[in-house]
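A single protein chain has been omitted; all remaining protein chains appear in their positions.
By written order: A, B and C. Residues from 1 in each chain.
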Amino acid sequence: MMNFTNLLLAGLATGAIYALVAIGFTLLWQTSQTINFAQGEFVMVPAFFALAALNVGMPLPLALLVGLGLSMLVLGVLFKRLLVDPMLRHGVLPLAICTMALSIFLKETVKEVYSAEASRFPSFLPGGNLSIFGTTISIQSLSIFVFALCVVVALQMFLMRTSTGRQMQATAQNPYVAKLLGVPVERMILYTFLINAALVAIASFLISPVYLAKFSAGETLGLAAFIAAIVGGFNQIRGAIVGGLLLGVVDNLAAAYVSTQYRGAVPLFLLIAVILFRPQGLMGRAEERTV
Amino acid sequence: MSRSLLLKGFGLLIVAGLIFIPLTLNRYGIYIMSLWAIMTIAAMGLNLTLGYAGQVSLAQGAFVGLGAYTVAIMMSAGFGFWLPLVLAIAITFVVGWLLGYPALRVQHHYLAFVTLAFSTLVFLVFRNEEWLTKGIYGIMGFKRPTAFGVSFQKPIEFYYFTLAALALASAFVAWLVRSPWGRAFLALRENPIRALSLGVDTRRYTLMAFAIGSAMGGFAGALYAPLVEFVDPTPFTLALSLNLLMMVIVGGSGFFFGPFLGAAIGVLLPEWLRFAHGWYLIIYALFVMILLIKTPTGILGIIENMIAARKTRAASAARAAASATLDKA
Amino acid sequence: MARTLLEVQGIVKKFGGITAVDGVSFDVREGEILGIIGPNGCGKSTLFNCILGQLPPTEGKVVLDGNDVTGLRPSELNRRGVSRTFQLLQVFPQLSVRENLILAGQEHKGTMVSRLFGPRDAGLTPDAEQMIEFFRLGHLADEKAGGLSYGQQKLLDAAMAFMAGPRMVLLDEPAGGVNLTMLGHLEERLRAMNTERGATFVVIEHNMDFVMRLCTRVVVLAEGKKIAEGTPAEVRANPQVIDAYLGH
Partner (left out) sequence: MMKPVLSVRDVVAGYGEMTILNGTTFDVMPGTITTVIGPNGAGKSTVFKTIFGMLKARQGTVHFKDADITNASPRKLLALGLCYVPQGRNIFPELSVLHNLELGGIAAGADVNVPHRVDAVLERFPVLRRKGQQQAGTLSGGEQKLLEIARSLLLDPQLMLIDEPSIGLSPIMVQEVFSILKDLRAKGVSILMIEQNARSALEISDDGLVLELGRTRMQDRAQILLNDPRVGQLFLGGVIEDTAS
């Protein structure tokens, strides 16, 4: 039972990180039809920005801020300007392929420039264990979960409660009408790229202390983000949250109760089942059919 | 007239190059050329599914793996080469057919993700079903085939064998895309609703597009196993599927010669960049990105666009002239 | 009186809460040109889509030659001899005019396997040439359809619908966007199709002059319901019809 509680908690912690990544993934899809195959690498890279800052002697909080800033510049602005903008009008597929090439580029660049070895990454959250009612609980898992949840809530608040947030939603839901109303659609799209970059940076700083920072760390994360986004419903932020948490829990439980060899298959079956039987996702609304 | 003659000459030159240049290469160079031929076959299959019939698949690498494992397992069991080859094609044909069913329900990115999941699942089976695949240790100890009394043991011999296979596969695809099926595939890609209204049974053609494309992947895999003489799961991760997709798009999806070019970029270019050591993949990825930004419809696509633009300009000039006379009348 | 070819019986189509087609019935008789007219958004195209299996009707039946064909897939219906064109142009721009026509006929020849191993043109080049000549597209036979003018593409679109020798053809706004010269040509060719080859048509059209000249009988829809049926002259004089067009 104790084991189960911790498994669940660890699952929720990973799931919350998946959710962050998946939300970014959906945002990009909604506002600019970008299927970002490099999303996993986007999570891997910010940790190395921060490590580089640490290596020149900055304190951790500052290094994390630098990492965040660099991510928003490189994975946000530059990604949009250099890759997405020129490719967008040519359809979804060439852009998707381009992000695949980008994922190779990021992975190999980190490997060559930094190291092929896994690096330890300091956590900015408390660690250790806590004993409540005779159950030992991992504080690390708990704090990751809570922190990630706070980020998600803050994002939701931003999107729902601020005028800019609502303009972004309007842009995602109907860019044509948004433009008619005078919403600066282009700037809103840039904001979504910045938010995505911030989300992956936060995810990076949360997950790297657990699994170490390594050039290849993005491979599984990217896949997890796709699956979370699709399982939850490709067009919905809420869906990405539910999908991420569900996937994290399923993933962790599968690791414990399914043979280790096939634990990776469980999320894939989940994905296939959802696509075939509920393609709009668990939280999604069916798209109206037009002929 | 002279232009088609020029094209023929150019084609002959390339074929001659493919035949004679490897004679000057070392063992590794010949291996790379053989790999190119094999990857071209696999990419041609994907080009059929994606480029001609418009069905996105991220699973072509898995079919190459299925083909390779079928041949490796059976050859290790002493079955020679030909029966395993036929079986590899048959198995990938059937599995490809089955993978086509999701395409009847979902399209575009959803279909991409289903095939992506399938690809990863197949990889897990390769890695985990040790009783059959020997898991991460891989299968070895099978020999390159002998055909018609000729042995294909030496690298250069096996290269010619793969080249012949490529010629066969090319002839098959050329014939197929010019057949009524090719027309139906194109109709399926361009406008499935209109195709249906013209009596095209889009379901069957979708399934066939997957089955045939996958079988070509299986064929490529069946050649890959004896080329490397060792089969383990590592080459058949999702990365291979993505690479094959990249080859098709970069070369020019829906163009007959697209896969040849795409595979040349995907297989040969990284090798030429070996001098850059660890940086070669970085340069390669950059190259692909820049290429796609410059030519989003692939290399052959851009050539066709140039020709089409010239024609449009001519047509528009003609129309302007015609409308001027209309106004006078 | 001519035999009834197609019976449309009480078709209803609802989208969510909206009833797009509300119990429409009519017959199509062999050899006639039936026009379907009505103001924008009156459900004409939805009705077509229901008849042709593109959309499942909520209620009602479609009977072809005495057989219930409601909800058959469009490809199956097409192979039983019901052909159509769409409101928006639907030719295959990358194929040549001839190839478009061959495509339109090939699925009616033999089986899938026999087509694969048969001749590349499925033996349809003579038919295609004949159709090209009939629609006077001769000089364009080898041009890519995408390079044709809009009116020429409309002609090709119509020619494709006739390629397989259908028993009846449903034309959805054949005249839409076609200039007057080309329109006269199209009308004349369609009429010839009808008189020379006995083809049966159903035509949805906004251009009322075109309908009135071409059609032998007209069905008028408004707000998803049939409000009138008769000869063009009868319909034209019907105050309800004039009212429907100008609103109330």
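Details
Just so we're on the same page, a residue touches a chain if its C-beta (ideal position, glycine included) is under 8 Å from a C-beta of that chain, and two chains touch if they have at least 3 such contacts.
None of these values were measured; they are calculated from a predicted model.
The chain that is not displayed touches the following shown chains in the complete assembly: A, C. Touch with the chain that is not drawn comes from one residue among C:124, C:145, C:211 or C:228, which is C:211. Set against the missing chain, the residues A:78, A:116, A:150 or A:180 yield one that touches it, A:180.
Counting over the whole complex, subunit C has residues 18, 39-41, 176-177, 206-212, 236, 241-243, 245-248 touching the chain that is not drawn. What subunit A contributes to its contact with the hidden chain is residues 163, 166-167, 169-170, 173-174, 176-184.
Definition applied: only the chains that are shown with their structure count from here on.
Put simply, the chain closest to the centre of the protein, by Cα centroids, is B. Ranked by distance of CA centroids from subunit B, the top chain is C.
Taking each chain's centre as the average of its CA atoms, subunit B and subunit C sit 40 Å apart. Each chain gets a centre from the mean of its Cα atoms; for subunit A and subunit C, those two points are 50 Å apart. The multi-chain contact residues of subunit C, meaning those touching 2 or more other chains, are 54. The multi-chain contact residues of subunit B, meaning those touching 2 or more other chains, are 193. Every residue of subunit A that touches subunit B in the complex is listed here, in rising order: 35, 37, 83, 86-87, 90-94, 96-98, 100-102, 104-105, 108-109, 111-112, 223, 226-227, 230, 234, 261-262, 264-265, 268-269, 271-272, 275-276, 279, 291. Those residues of subunit C whose C-beta lies close enough to touch subunit B in the complex are 52, 54, 73-75, 78-79, 83-84, 86, 90, 92-95, 99, 102-104, 106-108, 112, 115-116, 118, 120-122, 147, 149, 160, 164. Across the interface of their complex, subunit C is touched by residues 176, 178-181, 183-184, 186-187, 190-191, 193-202, 204, 208, 311-312, 315, 319 of subunit B.
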